[in-house]
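Showing chain A:
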Amino acid sequence: MLRIEGVSKHFGGVWALKDCSLDTKQWPVVGLIGPNGSGKTTLFHTITGFYRADRGKVLFQEKEIQGLPVHTIALRGIGRTFQLSRIFESLSLLDNLLISRKTVAGENILSLFFRGGQIRSDERTAREKALTYLNLVGLANKRDQKAGELSYGQRKLLELTRILMLDPDLILLDEPAAGINPTLITKLLSVIQQLKAQGKRFLIIEHNMDVVIRLCDWVYVLDAGTPIAAGPPEKIKNDPVVLEAYFGK
Partner candidate 1 sequence: MVKKFVMFVTVICVALFFAGVSHAGVVKIGAVQPLSGNLAVYGQGFKMAIDLATAEINAKGGINGKKLEIVYEDGKGTAKDSVAAVRKLIDINKVPLILGPAASTNFLAVAPICENAHVVLIGAESASPAITKAGAYVFRVFPSDKLQGKGVAELVEKLGYKKVPVLYINNDWGKGLKDVFVANFTKKGGKVLAEIPYDQGKTDYRAQLLQIKRFNPKAAVALVYVKDGAVIFKQAYELGIKTQWIAGSAAKSGKLVKLAGKAVEGLTGTYPAFSNTSPAYKAFAAAWKKKYGDKKIGIFAEYNYDMVHLVARALAKGGATPDGIRKALYKVSKGYVGVTGDKTFDSNGDVGSAYGVWSVKDGKIISKR
Partner candidate 2 sequence: MTNYFLHILVSGEIIALFAMGLQLEIGETGLYNFGHVAFFGIGAYASSLLSLAGLPFLVSLGLALLITGGVTWLIGIPILRLRGDYFGLAMLGFGEITRKIFLNEAWLTKGPMGLPGIPRPSLFGFDIHTLPRFAVFYGILVILVYLMIRHIVRSPLGRVFTAIRDDELSASAIGKNTYGFRKVCLITGALAAGLAGALWAHYITFISPSDFTLNETILALLIIVLGGNWGITGALVSSFFVIGFQEGLRFLPFPDTFGRYIAPVQQMIFGLILVLLVLNRPGNLIKERPASASD
């Protein structure tokens, strides 16, 4: 599904990514771990088009996506969340989801004035879908509140559902479990499990090893911008190379 070949990216003389190659192959949930500053988020930014790599290829469904604008990549089927969740704070929860669709009839300024009926029916259909997702994460009762009023963990859930509205083939989650309480983590895990069952694919940056072990089918370990190990989570957990990368040299 997603294959990264020899990607390098540097900032002011520092290599954030160096000859980085990895492949999600057939695994439904792939984990990406590594110490702080190892280039995980930079890799996400590069995959989703925020950064352009200095060298290397990013292939999604066997097609190069480097150089495409951010929004085109999103529409091609890669959804992502951010490390510190980024939702539209002054929109209601429902609007946060309604806006997040591949085609929205009411976003063309001309049809706005000439095709009112079509827009209304389009919004009605989408509303049902959005409510389903809000129910899934248990936020349906807050649907008309402004998203800015949500707690940190709820924001993360909302951000995830917002991605789902786009029907992506691959979902990139940047530390989904960081900073939220255990109850919400459980909720999050069950949602991801459900989605996995529905055939969604994930690439997840996560520090919480418990979460990694429970979710991931395969794990890549990044250090200084380069993958240093890969394998099933149980094996990785005790890999001496990984331990060294985390606990010092």
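The definition used in the following text is that contacts are C-beta pairs under 8 Å (C-beta built on N, C-alpha and C of every residue); 3 or more make two chains touch, one makes a residue touch a chain; residues count from 1.
Per the selection procedure, all candidates are chains of the complex that A comes from, given by their letters.
Just so we're clear, the structure is a prediction, and the values are computed from it rather than from any experiment.
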Original post:
For chain A, which of the options 1 or 2 is its touching partner in this complex?
Top reply: 2
Subject >> Residue ranges of chain A touching candidate 2 (in the complex, touch as defined) >> reply: 16, 37, 41-42, 45, 48, 50, 69-72, 74-75, 79-80, 82-84, 86-91, 95, 98-100, 102, 104-109, 112-113, 119, 123, 162-163, 166
